[in-house]
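One structure follows; several queries about it will come next.
Removed from the display is one protein chain of the complex; every other protein chain stays in position.
We call the chains A and B, going by the order they appear; numbering starts again at 1 in every chain.
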Amino acid sequence: MKITLKVWRQKNGKDSGRFETYQLNHVSEDMSFLEMFDVLNEQLITENKEPVAFDHDCREGICGMCSMYINGRAHGPWEGTTTCQLHMRAFNDGDTIVVEPWRSAAFPVLKDLMVDRSAFDRIMAVGGFVSVNTGNAVDANSTLIPKEDADNAFSAAACIGCGACVATCKNSSAMLFVSAKVSQLALLPQGQVERKDRVRKMVAQMDAEGFGSCTNTGACEAECPKGISIANIARMNREYLGAAILPGN
Amino acid sequence: MSKISQLFNSSIGQKVIMSLTGLFLCSFLVIHMIGNLQLFKGDSGMAFNTYAVFMTTNPLIKTTSYLLYASILYHAVKGLWLAARNRKARPVKYAMSQANANSHWTSRNMGVLGTMILVFIVVHMSDFWAEYKFGHIPYTKYTTNILTGELTSEAMPTDYVQSKKLEEYMVGTDTKVVIVKDLYKEVSEEFQNIGLVLLYLVAMFAVSFHLYHGFQSAFQSLGIAYDNYKGIIKAIGIWGFAILIPAGFAAMPLYFYFFKS
Partner (left out) sequence: MTSPRLDAKIPGGNISEKWTQYKSTVALVNPANKRKLEIIVVGSGLAGSSAAATLAELGYKVKVFCFQDSARRAHSIAAQGGINAAKNYQNDGDSTYRLFYDTIKGGDYRAREANVHRLAEVSASIIDQCVAQGVPFAREYGGLLSNRSFGGTQVQRTFYAAGQTGQQLLLGAYSALMRQVGYGTVKMYARHEMLEVVTVDGKARGIIARNLVTGELERHFGHAVLLCTGGYGNVFFLSTNAMGSNVTAAWKAHKKGAFFGNPCFTQIHPTCIPVSGDHQSKLTLMSESLRNDGRIWVPKKAGDTRKPIDIPEDERDYYLERRYPAFGNLVPRDVASRAAKERCDAGFGVGASKMAVYLDYASAIERYGKVEANKQNLVNPDKATIIKLGKGIVAEKYGNLFEMYAKITGENPYETPMRIYPAVHYTMGGLWVDYNLMTTVEGLYALGEANFSDHGANRLGASALMQGLADGYFVIPYTIGAYLAKEIHTNPISLDHPAFTEAEQRVKGIIEKLINIKGNKSVDHFHKALGKIMWDQCGMARNAEGLKWAISEIRKLREEFWKDVRIPGGAMEVNPELEKACRVADFLELGELMCIDALNRNESCGGHFREEYQTEEGEALRDDDNFAYVAAWEFHEGYEWSLHKEDLVFENIKLTQRSYK
């Protein structure tokens, strides 16, 4: 296949950036999207140009590092798929593909397609955990957890923290990410003790990071590579309201 | 910071107030709709005009109406403020965006739709509410024979005024007389203006699309969109608020334009 790529190039956070157009003449449909970028970079290096910087690591759709906005959609056209798992058979010979970084005030661009998502870590650091020191735990089977709760908690916990939700949301809201963690722990008995404190702190940090607010467009859920449901957002809203209104910490 | 003030300052808290005011406005729409259906009664507007008096004099309704004005203002101002802030959360826009692939356009254009509705509300209020309250609307005298139900109406002289908004008395034992400001007439005259009719139609589309997303969204923001009754919330949102109510309101100008000219 022949593919034309329009890729966002930006030297660093201070540079204003621009699109560059590249032509690839031998793209196989068995390639992953990132393997196509490997080919592009190899070509650029041969031409003595600087290769495109992009985040990637596991290339099996679980580490959450890859992050490209492809033809106007986070992670490209396939549903439930990260950029690294997107394969070129999703495109046609002669296609032009526009590739941009995640765009959000809270995710500043570092270079080309790489952005800084450390805001997510800071949100996690204020409450995305159960306070249990190593060695304090009781026997794992001493707490019964209904299968349905465990399964729902797992579905929320499957979030890979890639930031596609923020990238997709017209408001750059991080509600899906935050609510996935809040939900996971709210659904499990282990999370009950710190339940209210957790949601208050995580939401406060989320707001402080400069994410927009949620307007329930559902775009995040539609583009989430792990299919995290916006039912989690409703749950977090409920948790948050409860934490503010009901007595107790 | 207390938990409550933290709530109101948070993004979630602000959304909660948006949804509460929004749902309150939805409930008003239902009342307003039911009341206005009296325009179709075919009694030369007696019921409608009487209802208008009730709505502007009943202390409970009056109090509620101030709450309503405040809600409209808050919902509009805060909504626009939030929309502006949300835009700032993405300083550099995407060169290419395929938002239709992941969300309904109504959900992404609540600010625009809301602004259209706000403009409409201003026109609507100055046309009718302000006119009724501060302008000069002539009175009409309705005479009803209670035995036969026969109703006649006659316009009062333009310089006629009365101390009460509604004068009601019996003539003999079988004739009831009601003299009231004829808002109905004002309505039917206004809706002869094709421009205004079109404005109302456009506004009702805006209301429809705004509520198509807004009604369901409010429940999501309040965290009560549980799976079990997501379906019913959606049904009410679409059939009730995005279709029935705007259609009902839209029928009024059309009715006057086409059938009461």
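In the analysis below, a contact is a pair of C-beta atoms (placed from the backbone, for glycine too) under 8 Å apart; a residue touches a chain by one contact, two chains touch by 3 or more.
Everything numeric here is computed off the predicted structure, so don't read it as measured data.
Taking the full assembly into account, the omitted chain touches A.
Across A:Trp8, A:Tyr69, A:Phe91 or A:Phe120, the single residue that touches the chain missing here is A:Phe120. The chain not shown here touches chain A at positions 11-12, 28-32, 34-36, 38-39, 41-42, 44-46, 48-51, 53, 55-65, 78, 80-81, 85-87, 89, 110-111, 114, 116-118, 120-121, 124-141, 143-147, 150-151, 153-154, 157-158, 160-161, 184-185, 188, 190-191.
Here is the rule we go by: only the chains that are shown with their structure count from here on.
The mean-CA centres of chain A and chain B are about 41 angstrom from one another, to the nearest whole unit. Across the interface of their complex, chain A is touched by residues 3-4, 6-7, 10-16, 82, 85-99, 101-104, 107-108, 110, 213, 216-217, 219-227 of chain B.
Taken in their complex, chain A has these residues touching chain B: 8, 19, 69, 71-73, 77, 98, 100, 103-106, 168, 170-173, 200, 203-204, 206-207, 210-219, 222-223, 230-231, 233-241, 243-245.
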